[in-house]
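Below you will find the structure I want to go over with you.
Shown here: the complex without one of its protein chains, the others still in place.
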Amino acid sequence: MVPLNYYLVLSAVIFAVGVAGVIIRRNIIVILMSIELMLNAVNLSFIAFARSLGSMEGQAIVFFVMTVAAAEAVVGLAIIISVFRHRQTLDPQEMQLLKW
Amino acid sequence: MTGAMILFLILAGLSIASSLLVIFQRNVVHSAVSLVATLFFIAILFVTLDAPMVGILQVLVYAGAIMVLFLFVIMLLHPGVLERRGVLWWGLGAVGAMLLIFELVPLLSESSWRAADQAPITGSFGSPEMLAQSLFTDFVLPFEIASVLLLVAILGAVVLAKREI
Amino acid sequence: MIIELCIIAAKAFLVLFMVLNLAGILGWIERKGSALIQDRIGANRASVLGFAGLGLVNTLIADPIKFLTKEDFVPPQGDRLLHTLAPCLALFPALVTFAVIPFGDVLILGDRVINLQVANLNVGILYIFAMASLSVYGIVIGAWASNNKFSLLGGVRGSAQMISYEIAMGLSVIGILMVYGTLELQEIARAQGALLWGWLPAWGIFLQPVAFLLFFTAAVAETKRIPFDLPEAEPEIVAGYHVEYSGGKFLMFFAGEFAEIVTAAGLITTLFFGGWQVPFLMRDGFHFPWGGSVHLPHLAVVALQVGAFTLKVIFFCWLQILLRWTLPRFRYDQVMRLGWKMLLPLALVNVMATAVVVVTLQNL
Partner (left out) sequence: MEDLSFLRLVPLIPLLGAALNVFLGMRLGRRNAGLLACACVAIAFFLSLWAFWSLPAGGVFKDTVFTWIESDPFQAQLSFRVDALTAVMLLVVTGVGLLIHIYSLGYMGHDEGMVRYFAYLNLFIFFMLLLVMADNLLLLFVGWEGVGLCSYLLIGFWYHDPTNTIAGNKAFIVNRIGDFGFLLGVLLLFWEMGSQGVWTVDFLELERNAHLLAPGKVTLITLLLFVGATGKSAQIPLYVWLPDAMQGPTPVSALIHAATMVTAGIYMTARLHFLFSMAPATLAVIATIGALTAFFAATIGVAQNDIKRVLAYSTVSQLGYMFLAVGVGAFATAIFHLFTHAFFKACLFLSAGSVIHGLQGEQDMRKMGGLKSYFPITYWTHLTAALAISGAPLTAGFFSKDQILWQAFASPAGSFWLWLLAWLTAGLTAFYMFRQLFLVFHGECKAEGHVRAHIHESPLVMTVPLILLALGSIVAGWLGPPEFMWESIWDPWLQPVFGVPEEVPHEPMIEGLLMVLTLGIAALGYYLAYVSYARARKIPEILSSWAGGTPYHCLLSKYYVDEIYDLLLVRPFTACSRWLADVFDLGVIDGAVNGVANRVKSNSLFWRQLQSGNVQHYLFGFLTGTLLILAYYLYR
């Protein structure tokens, strides 16, 4: 008998950790990983809601989130590879050509 | 304190701890391994929430494929230099995340829902059959679109990462 | 409640005992088998009372002792924590995978019905794939933690190879899933007890021959053994991902590899060769298609089933060892080409063809 709130709060905490990771870290691979953390936090609340409402839709949506996450990770990593190949760095603060 | 509650608290503690490890370790590979652990714990949480299929998919897709890809890329690039860390941004990120927690927690707990497993469900809830039923009827269009998305992602990754095509 | 837990514990112990011992025995069989193939004697020092045949027993005890007493070496620039974690990650998935493989039908003791399978999951086969996909971490992390360029190369090779062949393996199983209509391995094993045209056991090998070839190939590749042992390929990268391992940690990698062989054999048996099924053996004895029947007591039937399963598993273990000492090693690009350009398209074609046949038969 775990209240739904507990799952939601857990989800919020993991999400916040992901947010902190995105802002703190200077390694773009870790930033991508932090984004995965956030996605997972959201997935957790979807699954909790699905259980709480007795509906499969939450689980189906998690399935799609995973698909999108896979696509995002693949393309993101490919971009990282090609950036690293040209600039020999993974620091996002050094990848700022696209500015005013 | 029921068994389910104890299990939840253990898993919650483990997943929060491992997720903190993801962001606080300077070594990228350590971060990645911590993330795999987090994903694994969250997968177990899925299973406790009557979503075994999604839990298995979480391990299979996230831990088994996506994270391996991360590790693969880390090893391929093999960045020798450890990252620099700015105090200012470290502080800003920490404060922002704390604020986020302090704002989200009241919003999420003052709601009217109480128990996570209050809805009556059948034994096959969360099974492959049920998920497939949902995916191939209500979500068939998103399903097909997702397949196209994956195809595009594959092509995009090949185009981006390959030196010469 | 306590009894239930005890039964499960007993089943788990039994399975682990069998798997680990079989793995150990396989180490000896491999040595003797390779010697046989290469026309030499091999492993002749560990004889018991001068009788080399009993060296098996000797090896089972002597090998672990030898490994465990060696120096546990961690490279100075390596990552001590991950260096230790890696072999555990390599061994763990291989062992837990066997949990969902059924080694017999139900055992009825009094009014207690015991399912001869450690855990009956409704996602059964996906669980196996999930665990198999985790086994790659052992290689990758071990390779990285060693801080050695050869091991790193081996790790990169291993991760790419395993992910590639996982896809082909998963797709080749889809055909089986469609034919039997379930993900539970116990159900799949039971379904193979049926007879086609009244005489042919409905084993996966008969219904899905292409899938068997694909699955077998992919399974061998997953175990990273010759002809797919590119992650360790001695002539090129010394010993690949475990070049910096010694002692007990190396033993874990070593045992993990043999455990994987056993698991692969168990899976092949379950999916394609009827699992614990003995042809024409029903729960109450043999019923032959040509009319005769032999009634057997329940315990005898169960014993036959478990025995048949064990025999089949040992056969496929032996087959894999035979392959390892018969075939030459592929080149890395050939491995990738085989995985992506041969197995994957063939598996897709197999899935399509199976789908067409299944739908057609359903509509007849």
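Residue numbering begins at 1 within each chain, and the chains themselves are lettered A, B and C in the order written.
By definition in this document, contacts are C-beta pairs under 8 Å (C-beta built on N, C-alpha and C of every residue); 3 or more make two chains touch, one makes a residue touch a chain.
Source: prediction; values computed, not measured.
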| item | value |
| --- | --- |
| Left-out chain, listing which of the shown chains it touches | A, B |
| Contact partner of the left-out chain, one of A:V2, A:V19, A:V75 or A:L90 | A:V19 |
| Per the touch definition above, residue among B:L7, B:L76 or B:L92 touching the missing chain | B:L92 |
| Chain not shown, touching residues in chain B | 89, 92-93, 96, 99-100, 103-104, 106-107 |
| Chain A residues touching the omitted chain (full complex) | 19, 22-23, 31, 92-93, 95-100 |
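The rule we apply is simple: only the chains that are shown with their structure count from here on.
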| item | value |
| --- | --- |
| Overall pattern in which the protein chains touch one another (line/ring/star/complete/other) | line |
| Distance between chain centroids, defined by C-alpha means - chain B, chain C (Å) | 29 |
| Interchain centroid distance [CA atoms averaged], chain A/chain B, Å | 7 |
| Sequence positions of chain C contacting 2 or more other chains | none |
| Two or more partner chains touched - positions in chain A | none |
| Interface residues, chain B side, partner chain A - complex | 2, 4-5, 8, 12, 15-16, 19-20, 22-23, 28, 31-32, 35, 38-39, 42, 45-46, 49-51, 53-54, 57-58, 61-62, 65-66, 69-70, 73-74, 76-77, 79, 83-86, 89-90, 92-94, 96-98, 100-101, 104-105, 108-109, 111, 113-121, 125-126, 130-131, 133-135, 138-139, 142-143, 146, 149-150, 152-154, 156-161, 163 |
| Residues of chain C touching chain B in the complex | 79, 81-82, 85, 121-123, 126-127, 129-134, 136-137, 140-141, 143-145, 152, 155-156, 159-160, 162-163, 166, 183 |
| Residue ranges of chain A in contact with chain B within the complex | 1-10, 12-27, 29-30, 32-34, 36-37, 40, 43-44, 47-48, 50-57, 59-60, 62-64, 66-75, 77-82, 84-85, 90-91 |
